[in-house]
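Pasting a structure below so you can have a look.
A single protein chain has been removed from this complex, and every other one stays in its place.
Chain naming follows the written order as A and B, and within any one chain the residues start at number 1.
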Amino acid sequence: MTPTGTFDGLEARALACAAGYRTLFASLDLRIAPGEWTMLVGANGSGKSTLLRTIAGLARPLAGEILWRGAPRKPDDAEWRAQCVYQGHAAGWKDAFDVRENLGLQLALDGLRVPRAELDAAIDRVGLARQAKLPFARLSAGQRRRVSLARLSCSHARRLWLLDEPGTALDADGLRLLGELVDAHLRAGGLALVATHQPLPCNATPSRLSLDELRP
Amino acid sequence: MTTFARFWYRYASPASFYPLAGRLIPVFATLAVLLAAAGLYVGFFVAPTDWQQGEAYRIIYIHVPAAWMAMFVYLVMAFWSAISLSFHTRLSAMMAQALAPTGAMWAFIALWTGAFWGRPTWGAYWVWDARLTSTLILLFLYLGYMALRASIDDPRRADRAAGLLALVGAINVPIIYFSVQWWNTLHQGATISMTAAPKMAETMLTGMLLLTFAAWTYTIAVALHRVRSIIVEREAASGWMSRLASPERPPAADGSAPSGAAAR
Partner (left out) sequence: MQRDALAALARRTAPVTQPAPPGVIAALRWACARDLRLALRSRSELALIVVFFLLVTSLFPLAVSPDPELLRAMAAGIVWVAALLASLLGLARLFAADHADGTLEQMVLAPAPLAALVAGKVLAHWIATGLPLVLLAPLAGLQFGLGADAIGVLVVALALGTPVLSWLGAIAAALTLGARGGSSLLALLVLPLAVPVLIFGAGSVESYAAGLGAEAHLSLLTAGAIAAWVLGPAVTALAVKIAHE
């Protein structure tokens, strides 16, 4: 809690979201404090992606409010966008560029000035040193996911991580990397909301939020 | 809060607007029939024969109101779209959706009646007259709006995308009219345009105004009817619709009020 007593993390109150004509869930309450993470579970189509996108600011909720550090979250606010990282289903990488170009472009968009050496170090850390100059189309799905991990490894300054099935296509080693990244992020005071079907090898225990129970 | 604001807020939800619309439709429909009858009588029987164009000119009593309505409905559609984009309201977007087909119909009627006027007057069904051409482009704008709406599955996204299109179109409509007018004057010199209306006898003007109001009330009645079906389609999942759907039981033998009456 900040000195003024407001909750210093992510909060959602009575959130309801819809997709098309169908209400996915209603009366959702969520509270994530700094240094904690929540695992979002639910059957396919239960609204996990919709919830993540709504919190990120891409979609509007049907009802309820979302608060960040005590104040209502405004999706158009550049401040908010600077503080959250969202990784959705679509990988967010261009096939025409190679790993280094893709990562460099994305980090530049994130507002980070990353020198060439650090870029290479980040790529090396996720085990893609040999694939750095290969065109993206030649990478396997798991290798593409690792580039997303490389982006995350440079994004610890952004406090809220919204990850939609980050473990897809990752092998055991990749999952371990992901777990370590999340741990490191939490230790640095960040928060994470992760939608996942499989448990992550994280030291920190998450609270669970199941959307199946919230279906209207 | 003023009474007007209270009225506005109360009927801004589809649930409360639905029965109100139902009560208003017969009012506007009756008005439309009465005004149309009066206007047609004045236009076809009372107004004098035009010395230049004979009886055929009478088609302008339908053509001019149709052209005005096509333009006016587009502006109203754009207005409701602006409201729905700014305030994220559902009903205003539904209103815009309900108005579009009728507006397109007026544009179509304007084009057809224009052609039927052109034939006896100038010998050709279609002359590239400034207003007819602008109305043609307006028809394409309507069709584009309806096509965009139909091609997006998510209803709220369709609302907002089509709403933005309507706004962009509305801003462009004066520019389009101006440019077509410019193009027409450059190419045809002195315009033999339908906008240069002959000196109108007062009865002619009365007939046209009556029919314009008839078209207006007709449009409102049809739009209200259409918006009711849109509301049913979109709000089917919410509770108030099922309360409405439960059939009204006939009054009990002792005359007490039926239970399960329509929800407010």
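Convention: a residue touches a chain if its C-beta (ideal position, glycine included) is under 8 Å from a C-beta of that chain, and two chains touch if they have at least 3 such contacts.
On a predicted model such as this, the values are computed, not experimentally measured, just so you know.
Novice: Considering the full assembly, with which of the depicted chains is the omitted chain in contact?
Specialist: Within the full complex, the chain not displayed touches A, B.
Novice: Based on the whole complex, identify which of B:Thr49, B:Ser151 or B:Ser229 touches the chain you can't see.
Specialist: Here the residue in touch with the unshown chain is B:Ser151.
Novice: Using the touch definition from the top, which of A:Trp68, A:Tyr86 or A:Trp161 touches the missing chain?
Specialist: Selected residue, touching the omitted chain: A:Tyr86.
Novice: Touching the missing chain, which residues of subunit A?
Specialist: For subunit A, the residues touching the absent chain are 56-60, 78-79, 81-84, 86, 88-97, 101, 105-106, 108-113, 121, 125, 127, 153-154, 156-159, 177, 180-181, 184-185, 187-190.
Novice: Counting contacts across the full complex, list the positions on subunit B that touch the omitted chain.
Specialist: The list for subunit B reads 137, 140-141, 143-144, 147-148, 151-152, 154, 156-157, 160-161, 164-165, 168-169, 172, 175-176, 178-180, 182-183, 186.
The rule is short, and it goes like this: only the chains that are shown with their structure count from here on.
Novice: Going by the contact rule set out above, which residues of subunit A touch subunit B in the complex?
Specialist: 18-23, 60
Novice: Quick check: in the complex, which residue numbers of subunit B touch subunit A?
Specialist: Subunit B residues touching subunit A: 88, 153-156, 234, 236-237.
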